[in-house]
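Here's a structure for you.
One chain of protein is taken out of this complex; the other chains stay put.
Letters A and B mark the chains as written, and numbering starts fresh at 1 in each.
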Amino acid sequence: MHMADALVSPVVAGIMYACSAVAVVLSIRGMRSGEEDRERSIPLMGVMGAFVFAAQMINFAIPGTGSSGHLCGGMLLSALLGPCAGFLTMTAILLVQCLLFADGGLMALGCNVWNMGFYGCFVGGFLIWRAFTDRKMTRGRIIAASVVGCVVSLLLGAFSVTLETLASGITELPFAVFVRFMLPIHLVIGLVEGLITAAVLVFILEARPGLLQGAGGPAEGGRRMKFASVLAVLAAVTLVVGGLMSHLASSDPDGLEWSVEKVTGAPEIESDGPEWAAGVQERTALLPDYAFRDSERGTSFSGIAGALAVLVLCFAVGMAFRKPAGRKIETSGAD
Amino acid sequence: MEEEARGDGRLQTLHPLAKFFVTIIYLVLLLSFHKYDVAGVLLMGAYPVLLFTLGGIPLRPMWRRMCVILVPVCLVGIANPFFDRTPLMPGVTGGMVSMVTLLLKGLFAVAAAYLLMVTTTMDDLCRSLRKLRVPAILVTVIMLVHRYLIVFLKEVDRMRTAYKMRAPGQKGVHFRFWGPMVGMLLLRSMDRSEAVYQSMSLRGFRGEFPSDKDGSLSRSDILYITICILSFLIIRFL
Partner (left out) sequence: MNILEISDLHFSYGNGPVLSGISFRIGEGESVGLVGANGAGKSTLLKLVCGLLRPSEGSISVAGVPVRKDTLNQVRRDLGYVFQDADNQLFTSTVYDDVAFAPRNYGLSASETQEAVERALKAVRIEALKDRPVYRLSGGEKKLASIATVLSTSSRLLLMDEPSVALDPRNRRNLIDIVNSLPCAKMIASHDLDFIYDTCPRTILLSEGRVVFDGDTASVLRDRTLLEAHGLELPLSFSRMP
């Protein structure tokens, strides 16, 4: 579910960066407040982050299907470290994945942190985990919490990906089609990830129950996050994000429509595409008439040819003046 | 990639903050191009093309990353030709053009991010993040994730090999062992984190990794930033 840079516009990327940044700041404040506790948490988060990263490389065979699934990091980290520390760890993991493995773009990092970290840790790993395990910590409750938590957080994440991509104007795919494509896939993925995560957490319950949040383990902060305040934050963020995104869709005719109107005398060109596509779009368009400004230059043959020529020139200049980087360190095999 | 980043090429010696800043501005402007503006997006490709060739940076590792990123981009863009049939040129619809710009944006965005990482060590990048007031706790965790990733990847590799040797022909880990396999690794990780904390606190740890590297930008860094940003703005707005 990692989003690439090409799937978001700068405005959407900026909004999601802001939302994720607020969540990071609140998480730091929500963590255990004593200096020694905070210092102790840092290597714990770092090492656990590396563990989750590596553990997600393991393929877990799904019986009877021939395919495999992976661990759900957000849920696992929250169940062990608490939602705040879990979220910070997920943020670190996503950044390292983005930079080292190009799993997700740099501009889209804010979206990825929100879609995978926020929902995984606060919705799945906190709200749902607590709802199931607050009173009693049993195998059944852990399995239920893990499965429901993973499914819900993955569905929310997939839904957010759809909204963010559509709000960025990246795809012409209608909203309902996009959602109908994304959600069932992520439902199945969530089920599998939930079961794998449940298996690990049940093992921990049997081996070292004190490690699990809520099972007498260390609670985050001196004060637990109140359910109502979490919901309030979620609602406020949803309103801000939704409101800002809908503001992007302007009702004024854009340059292209204006050009078309001037040339043809009609605001829109009749499409000669299949009627079914137009019908689907009409019924499912969430943001109709959503367009940007003038683009004539960008699509002319001369414009494109000129741009290609510049690229070739740049390549030639680079090759003429290249100075390959020297190696400072001799590599040797480690054991 | 870390080895490449520790080299002494032109790009490696630039201040990490300068490279980070230029990369971000590049990405913002690249992504802001209109979906039909193929020429503009192509021109933005000059930045990665020039830097790859000037720096003599190998392309093959980037292509592998490219494939990972471009698959979802293609999946998203493939619907465009079906739903956007606005005629722009003879035989060319808006949907086709927007799909091409989407792919190009994906390509160049990955290239720009890759250039940043292949010429900047994770340590330097984290120091830049601190300069940008990213909280110390998050930056320290990032550095630790990066440091211990290889330790755990090796351990997972050993576990997978040991499992495969005793379960030949089995694809992936059987569900009966999901819990114990990962659970044991998890418990060892928690014990390791306690040992790391003890080691850090015995050496005066105060919540972040201190550094005594000079943080100021040189003249060549400022020149680099100025030239790059001016070029991007010219391509974008003229």
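In this text, a residue touches a chain if its C-beta (ideal position, glycine included) is under 8 Å from a C-beta of that chain, and two chains touch if they have at least 3 such contacts.
None of these values were measured; they are calculated from a predicted model.
Colleague: List every residue of subunit B that touches the chain not included in the displayed model.
Modeller: Contacting residues on subunit B, toward the hidden partner: 2-3, 6, 121-123, 143-144, 146-148, 150-151, 192, 195-196, 198-206, 209-212.
The rule is short, and it goes like this: only the chains that are shown with their structure count from here on.
Colleague: State, to the nearest whole Å, the distance from the C-alpha centre of subunit A to the C-alpha centre of subunit B.
Modeller: Averaging C-alpha atoms per chain gives centres 15 Å apart.
Colleague: Sort out for me which residues of subunit A touch subunit B in the complex.
Modeller: Interface residues on subunit A, with respect to subunit B: 2-10, 13, 24-25, 28, 31, 35, 38-51, 53-55, 57-63, 66, 68, 71, 80, 88-89, 91-93, 95-96, 98-103, 105-107, 165, 169-174, 177, 195-196, 199-200, 202-204, 207-208, 211, 256, 269, 271-273, 277, 280-281, 292-295, 297-301, 303-304, 306-308, 310-311, 314-315, 317-319, 321-329, 331.
Colleague: Mind listing the subunit B positions that touch subunit A in their complex?
Modeller: These residues of subunit B touch subunit A: 1, 3-4, 6-12, 23-24, 27-28, 30-43, 45-46, 49-57, 65-66, 68-70, 72-73, 76-77, 79-80, 82-89, 92, 95, 97-98, 101-103, 105-106, 109-110, 113-114, 116-117, 119, 122, 125, 135, 137-138, 140-149, 151-153, 155-156, 159-160, 170-175, 178-183, 185-187, 189-190, 192-194, 196-197, 200-201, 205-207.
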